[in-house]
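Heads up, one of the protein chains got dropped from this complex, but the rest are sitting where they should.
On to chain A.
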Amino acid sequence: MDSDEGNAQRVPLSQRPDWSDVTPVPQDDGPNPVVPIAYKEDFVETMNYFRAVYLADERSPRALWLTAEAIRLNAGNYTVWHFRRLILEALDGDLHDELGFTENIAKSNSKNYQIWHHRRWVAEKLGTDATSKELEFTKKILTLDAKNYHAWSHRQWVLQALGGWDDELQYCWQLLEEDIFNNSAWNQRYFVITTSPLLVGLEAMRDSEVSYSVEAIVAHPENESPWRYLRGLYKGDIESWVKNPQVSSVCLKVLSAKNNSSIFALSTLLDLLCHGFQPSQELRDVVEALKASGPNDQPDPDLAKTVCCILEGVDPMRANYWKWRKSKLMSLL
């Protein structure tokens, strides 16, 4: 936390005339605390005064200021945030200023639940006045940490509650340009194509999305996100997935190239085979070549079984999973 600067000039509340009428209330930790807390001085004093105004239910400008102090020292204290909202309501506080306040706090505490909850409360009150500010705000946070779960949740809420979908697919594209492994951006992309009122739905978007994910797979076959995305595009329509030649051909392409990570290609091929896909001779040959073959090794007519055996070898961490997949094949026969 970066409160050092403020500490240097901080005048203790006990020495400030505007607080002389308040008697601080110390935290009651109960007898022999189980997980006792060692407190820092400034923090202790601020919280003692906070407890006093909180118990007196003092919804005043100075109490609002005090909650800001307390939040700066510890942004995780939900009781302080609650009380701040009560004061803001009582004083009819400026909500645009409040957005500025949360933005400052969020810069150093972007994974704190309270900040995001508070931010949503403010944005909800402002309504569509807040749309572009909120999209910009989450963008800023995501520039610092592109996988920040809170920022993504907030952004999805903004889109659904306040709108602002126009550039969202473009935004996903931009983030994936920066980091094609960003699973959060892939998730957002799926959210946009399935939820955006401006788009015409999953099925209509499918062809272009298949091409997009295939391209991403070819560039980085070890990236699990586009593989899962590709499969997700056929949610509830496995038949079309098995029939689409682009799916099997990307497997072939990945498996044909040397030095590629083959796990997701093999796993996808296995799923295809389990759903009745008929492999070409070329695909069979490529898989056969991946086998750690011994002398006199005959090609197994059951390609799915071969795929499982290869996976056990290339993905030893999950060997039991692939063994189970293999045993499931046997039971299908």
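Heads up, the rule we're going with is that contacts are C-beta pairs under 8 Å (C-beta built on N, C-alpha and C of every residue); 3 or more make two chains touch, one makes a residue touch a chain; residues count from 1.
Quick note on the criterion: contacts and distances are computed from a predicted model.
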Would you kindly match the missing chain to its UniProt protein name, picking from "NEDD8-activating enzyme E1 catalytic subunit", "WD40-repeat-containing domain protein", "Mediator of RNA polymerase II transcription subunit 27" or "Geranylgeranyl transferase type-2 subunit beta"? "Geranylgeranyl transferase type-2 subunit beta"
Per the whole complex, from A:Glu58, A:Glu103 or A:Glu224 the residue touching the absent chain is A:Glu224
I need the residue numbers on chain A that touch the omitted chain, in ascending order. 1, 27-40, 43, 47, 51, 55, 73-74, 76-79, 82, 85, 113, 117, 120-121, 147, 149, 152-153, 156-157, 181-184, 187-188, 190-191, 194-195, 224-225, 228-229, 231-232, 235, 316-321, 324
